[in-house]
Structure formats: C-alpha cells, structure tokens
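Okay, handing you the structure first.
With one protein chain withheld, the remaining protein chains of the complex are depicted in position.
Right, chain A next:
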Amino acid sequence: MDVYLPIANLSVNGLYIVLLGGLTGILSGLFGVGGGFLTTPLLIFYGIPPTVAAASAATQVTGASVSGVLAHSRRKGVDYRMGGVMVGGGIVGALIGAGLFRVLQSLGQIDVVISILYVLMLGSIGMLMMREAVSSLRPGLLGKAGVQVKKRRHHPLVASLPYRWRFYASGLYISPLAPAILGMLVGILTMLMGVGGGFLLVPAMLYILGMSGNVVVGTSLFQILFVTMVTTMTHALTTKAVDLVLAALLLLGSVLGAQFGTQIALKAKPEYLRLALAALVLLIALRMLYGLGVQPDEIYTVVPL
C-alpha cells in the first residue's frame, strides 16, 4: 500500500508505518512510555528526514497519551498542581529546544546531536533498568545494591531550593522550581528528539522529586500530553515539518496497539516486562552508537539555503 507523504516528500509503504505505530503503541500500553524514543529512530532508518520524523512523532505521542491520562485521572492518579508546574517548565523547554534546533540546524550538527543524545540517554537509562530488572528477578545476583527499598525521600538538592509549595496529591512540600526545571529539560528533549520523555520523567519523579508512586505515571502522562501538543504547534510554526499523513498513519497504529499492549500488561509478569523494555532500550542505544561510529552510506548531505 503506497502512501505519499506530502511534507516528507516521498512515497512510503503505509502498512509499514501503521505497524511501526502499532509497535510503539503496544509499548506505551505495556510500559506507560510514549514510545517516541522508538518511533523517531525507526522512521529515520526508514528514510524519513530527521526533522519530519521528530515533529510527526511528537504528534503521535499526544494521541498515545490521551487515553492514558483519562484513565489515570479517573483513578485520581494525576497531581494537577505538580503537572501544571511541569507543563509550564515544559513549554519553556520546548521554546528553548526550538531555538537550539534552529542553531544546530544552521551549524549542520542537528543529526549528530540527536544521535548522541539518544545514545547517552537510552544507554544510561537502559543500563539502570536492566540492573533493576535483573536484580528483582534474581535477588542476590548483583549483591545487595539491587533491591534496597529505601525510605522515599527527595534528593537533597531539591530540598535546598527556596519558595516551597504543598503538593498534596504527591505528598510533597518542595519548591516548584524543581519540577519546573525537570519539566523544562524534558521539554527540550521533546522538541529535539520527538520523544515524550516518559522514560526519563518517571524515574526522575520517583527518585529525585520523591513523589508517591500512585501519581507518578498519571502526572508524567499529563505533562507529556501537554508538552507534545506545544511541541507539535512549535514545529508547525517554525520547522513546518509536521506531516499530517504520516502522523495519522502512526496514530492509527499506536492507538490500536496501545489497547493491545494494555491487555498484555494485565497478563504478563511486570519483572519480565521491565527486562524486555530494558533490552529494547539498550538495543536502540547500541544501534545508534553503531550508526555514529561506522562510516555512513552518504558522506554528503544537501540542505536548501
């Protein structure tokens, strides 16, 4: 099924794109991550221009996180106050990201920076997740460091920030600057990489902010939902790289896949799921690292002036 993508300016196999969206949808249903970290690189491997890939993937993540936010808000799993602060930071981050995007694009380094960011982030997070998954499956394999259940407490740096607010749903009394900065960092990444940033937000909210576990996923999805919306708009206005046809195909796959993933998640063991996610994240990081180190097929690239 050949589909012509008007903004990407090429013809692709529509079925492949829907399947790709489905795969990331299953992931988001399984693990509660947006799946953008998978969509963008796979679209680039397929030959979609990186900018179009990042912009359209952000649009897809919006769709994938809607039903999640709705489900979590019904269960009172969203801290709106915390979420609002993070969205505010995220919007600032998206705008900073847009500026960075433009600077890096004019320097010709945007692709390399995106790849390096992917390798660094996915590599480190994949290692952490792998370590945790292995130690929870095989206690004692990695020594005692693995499943040490610490008393939940936020990072000392967070405690030192001024102007504290009360976040009742999260059970926190901390400065709003901490979640705002966190939101901003993730917003920059969303703009640059087309990722929702859930795989970064969730651990940061747990281990750095020290939020209570029952609101972490819902609040992270809330932040992702709004920041990807802003990112889509920023891309539409600045890079003009949002491909509606591409986004619609991805969305079709991912919203269906998400439901499928939720069904699997109910049946499978969470430890194995986390192990699988860790392996997948590491695999993509390795593939990107390989891509950076190996001589590329094309030494030359052309950009319009």
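Convention: a contact is a pair of C-beta atoms (placed from the backbone, for glycine too) under 8 Å apart; a residue touches a chain by one contact, two chains touch by 3 or more; residues count from 1.
In this text, contacts and distances are computed from a predicted model.
Protein name for the hidden chain, per its UniProt entry and selected from "Aminomethyl-transferring glycine dehydrogenase subunit GcvPB", "Cell shape-determining protein MreC", "TIGR02186 family protein" or "Small GTP-binding protein": "TIGR02186 family protein".
Interface note: of A:Val92, A:Leu117, A:Leu161 or A:Ala236, the residue touching the hidden chain in the full complex is A:Ala236.
Considering the whole complex, the residue from A:Thr40, A:Thr62, A:Ser135 or A:Thr190 that touches the absent chain is A:Thr62. Counting the whole complex, the residues of chain A in touch with the unshown chain are 2-4, 6-7, 9-11, 59-60, 62-67, 70-71, 108-109, 111-112, 116, 229, 232-233, 235-237, 240, 242, 244-245, 247-248, 251-252, 255-256, 258-259, 292-296, 298-305.
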